[in-house]
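Take a look at this one; I'll ask things after.
The other protein chains are all here in position, but one chain of the complex has been omitted.
Labels for the chains are A, B and C, by order of writing; each one numbers its residues from 1.
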Amino acid sequence: MTASDYLCAALLIIGGLFFMAGTFGLLRFPDVFTRLHALTKADNVGLGLTVAGLALQAESWAVAGKLLLIWLLVLLAGASVSHLIAQGALQRGMRPWKR
Amino acid sequence: MQTLFLTLALFLVLNLGAGMWRVLRGPTAADRMLAAQLFGTTAVAILLLLAEATGGAALRDVALVFALLAAVTAVAFVRRAWLYTEDGNDSE
Amino acid sequence: MSAAFFYALAGAGLFSIGLHALLAHRHLLRKILAINVMGSGVFLVLAAMATRNGIAIPDPVPHAMIITGIVVAVAATALALVLMLKLTAETGQAVLPGRKKEDNP
Partner (left out) sequence: METLIAGAIDVALALAVVGLAWGALASADLFKAIVLFVAFGLVMALVWVRLNAPDVALAEAAIGAGVTGALLLAAYAKLRAASPDANVARAGGMRGIGSISIRILILLLAAALGCAVWTLPSDYAGLGKEVAANIDRSGVSNPVTAVLLNFRGYDTLLEVMVLLLALMGTWSVGATAPQRETAPGPVLDSLSRLLAPLLILVAAYLLWVGAHAPGGAFQAGAVLAAAGVMLLLSGWRLPAALAALPLRLALAAGPATFLLLAVITVLLEGRLLQLPPLWAGRLILIIETTATISIGATLIALFLGAPPGKEDRQ
């Protein structure tokens, strides 16, 4: 294994942990707003680290570019959907959870 | 490395199974939709890992299509269905 | 046993679950979902059978049929949904009119 292999493995494993954290947050957090927060961790950071790790292994720049594009698209979708759902939830009178 | 890719893919598939719990539990329609959204992102990651593990370049195209369409169902929910779900309508 | 046979069994299971739901539910949207699940079960058996030729590349003919089937299924679903909505607009409920005594839910 080369240095970039180790880096790739580290990025992928941390990315996987963020996915786990996102799922865990989705299951444990008390209301829709906090769950949105958990979801975007998986979207942004989890997939971001996965893509970064895989890009190190990519056989060509085209593949790395496609990976980056995929991540940016998921970011765009995740951010927009989160905004729409949070806005809708507020309009429907749901209030963010307070301790 | 192959082993790592596959192990992580398996791990993410199990994550999907855990996320199913939130779809089942709700309680609000928005919660179910959020879980479905997480399903989509996780599927993208699984596809990219499998593409690297099995050398199937076409899987990245599948992931690309998923990433492009990740918002469509949720937008349909926000724009159409949410008005009529149990939590969506104040009068109910 | 190879993984493909496991998927084929899952396909048979999907078909059975779907058929049961198709018969047991009266709500038309559930019947539509049930038919779609049955279709997916059939596709799954087809795709699993396509891997039996012992080489890395499966038989492409079942794959072509499944792709055709997926597109036809979504078109049929759209038509079924419109018919369901029309029936609901006429009768006020999304169930097929009962043959006899059964009280309206």
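The definition used in the following text is that a contact is a pair of C-beta atoms (placed from the backbone, for glycine too) under 8 Å apart; a residue touches a chain by one contact, two chains touch by 3 or more.
It should be emphasised that the depicted structure is a prediction, and the values quoted were computed from it without experimental measurement.
Colleague: By the document's own contact criterion, which visible chains does the hidden chain reach in the full complex?
Modeller: Taking every chain of the complex into account, the missing one touches A, B, C.
Colleague: Contact with the hidden chain only, please: which chain A residues?
Modeller: Touch with the absent chain occurs at residues 73, 76-77, 80, 83-84, 87-88.
Colleague: Under the stated touch rule, tell me which residues of chain C contact the chain that is not displayed.
Modeller: These residues touch the chain not displayed: 2-21, 23-27, 29-30, 33-34, 36-37, 40, 43-45, 47-68, 70-72, 74-79, 81-86, 88-89, 92-95, 102, 105.
Colleague: Go through chain B and note every residue touching the omitted chain.
Modeller: 2-3, 6-7, 9-10, 13-14, 16-17, 20, 23-24, 26, 29, 32-33, 35-36, 39-40, 43, 46-47, 50, 56-59, 61-62, 64-66, 68-73, 75-86
Keep this in mind: only the chains that are shown with their structure count from here on.
Colleague: Mind checking the centre-to-centre distance between chain A and chain B? Centres are C-alpha means, answer in whole Å.
Modeller: Going by mean C-alpha positions, chain A sits 11 Å from chain B.
Colleague: Taking each chain's centre as its mean C-alpha position, how far apart are chain A and chain C in Å?
Modeller: 33
Colleague: Please give the residue numbers of chain A that touch chain B in the complex, ascending.
Modeller: 1, 5, 8-9, 12-13, 15-16, 19-20, 22-24, 26-27, 32, 35-36, 39, 42-43, 46-47, 50-51, 54, 57, 63, 66-67, 69-71, 73-74, 76-78, 80-81, 84-85, 88-89, 92-94
Colleague: How about chain B: which of its residues touch chain A in the complex?
Modeller: 1, 4-5, 8, 11-12, 15, 18-19, 21-22, 28, 30-31, 33-35, 37-38, 40-42, 44-45, 48-49, 52, 57, 60, 63-64, 67-68, 70-71, 74-75, 78, 82, 87-88, 90
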